[in-house]
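Other chains of the complex are left out, but the ones given are in their true place.
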Amino acid sequence: MEQNACCSRREHDLQRRVRAFAEERDWGQFHTPKNLAMALAGEVGELIAEFQWLTPEQSAEVMSDPEAGGRVRAEIGDVMIYLTRLADVLGIDLADAALSKLENSALRYPTDQVRGSAAKR
Amino acid sequence: MEQNACCSRREHDLQRRVRAFAEERDWGQFHTPKNLAMALAGEVGELIAEFQWLTPEQSAEVMSDPEAGGRVRAEIGDVMIYLTRLADVLGIDLADAALSKLENSALRYPTDQVRGSAAKR
Amino acid sequence: MEQNACCSRREHDLQRRVRAFAEERDWGQFHTPKNLAMALAGEVGELIAEFQWLTPEQSAEVMSDPEAGGRVRAEIGDVMIYLTRLADVLGIDLADAALSKLENSALRYPTDQVRGSAAKR
């Protein structure tokens, strides 16, 4: 009933914990949207480096290797942390923004016209 | 009680919808982790471009400009879509991965040692 | 004889022209290293988007498609422009920095130990 309108409890919990993590360290001063977008890009760079020399087929099996799989999970965690923090400081609800964009993309890419094709529109 | 162990309903809903979006278009064939990591990097590139010429102060006000704010929200939506899809094909729970990493970072950056400093460890 | 010590004429010419392009538009105020690193990342995002849905084999043939090949060449041009500008404002010689790093990598990756393996060190 008191549930924040914007988020499920689990999402709200992640957002709240990331915010607390930053505030406890007095890092709010560094967390402008500009800086957080850079930090997000840096983490995505580390994630992409995990896949750069793998064939597409090897990339599909990456989680079965405990070491590489653990690194991939950690990098995805880092990306999600900065994305959550960036959305928080901008006042954007992540899942809402994703669902809006998905509806928009559904109109641009009608299933009967794009099936099996990766061409951009 | 019946709640999916891994996700809140809202998170599960986003994951399910992104998956359906891809399957309806027969795009599963393109959605290897390698390709999705690239798509994620491409979307983060578009997001960072929104902030590149802004001062940190201007970036903090970006949502008050309806046009720029709308573009930022759309780009964040795109990033979240690809991150959700990548985590889905890898079998990774996004919030879990973020929370694990946050705990790990809490150990590496003790509050009493790093307060107010952005130095990397 | 008058040749700038740091650069061949052609490299110097590119650097000089990129600088003039920025100065004629009074864009020096935006061209801090921080902003230029972001612009570089944005352009690399556009470049990577050209390859994201291609198989490795298709990516090797991309220049034989005039349309996709033209886009790739233009994106590589954009990346080189911002890299040149970033190096210029930092006072770094691009080719020197690359050659130093290559020598360093030669020590970390001895040919007899890494042949045919993509493992990181």
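Just so it is clear, A, B and C label the chains in written order, and each chain counts residues from 1 on its own.
By our rule, contacts are C-beta pairs under 8 Å (C-beta built on N, C-alpha and C of every residue); 3 or more make two chains touch, one makes a residue touch a chain.
This structure is a prediction, so every number in the text was calculated from the model and none was measured.
Q: May I ask how many copies the whole complex comprises, since the file places only 3 of them?
A: Altogether, the complex is made of 4 copies.
The rule is short, and it goes like this: only the chains that are shown with their structure count from here on.
Q: Given that subunit B and subunit C are copies and touch, would you call their interface same or different according to whether over half of its residue numbers are shared?
A: same
Q: Rounded to the nearest whole Å, what is the centre-to-centre distance of subunit B and subunit C, using the mean of the C-alpha atoms as each centre?
A: 27
Q: Need the CA-centroid distance for the pair subunit A / subunit B, whole Å please.
A: That gives a centre separation of 1 Å.
Q: When you check subunit B against every other chain, which residues touch at least two of them?
A: Residues 30, 35, 38, 41, 44-45, 48, 51 of subunit B each touch two or more of the other chains.
Q: Where on subunit A is subunit B touching in the complex?
A: 7-11, 13-14, 17-18, 21, 24-27, 29-30, 32-35, 37-38, 40-41, 44-45, 47-48, 50-51, 54-57, 59-60, 62-63, 72-74, 76-81, 83-84, 86-87, 89-92, 94-95, 97-102, 104-106, 109, 111, 114-116, 118
Q: Across the complex, what residues on subunit B touch subunit C?
A: That would be residues 30, 35, 38-39, 41-46, 48-49, 51-53 of subunit B.
Q: For subunit C, which residues count as touching subunit A in their complex?
A: Residues 34, 37-38, 41, 49, 53, 55-56, 118, 120 of subunit C touch subunit A in their complex.
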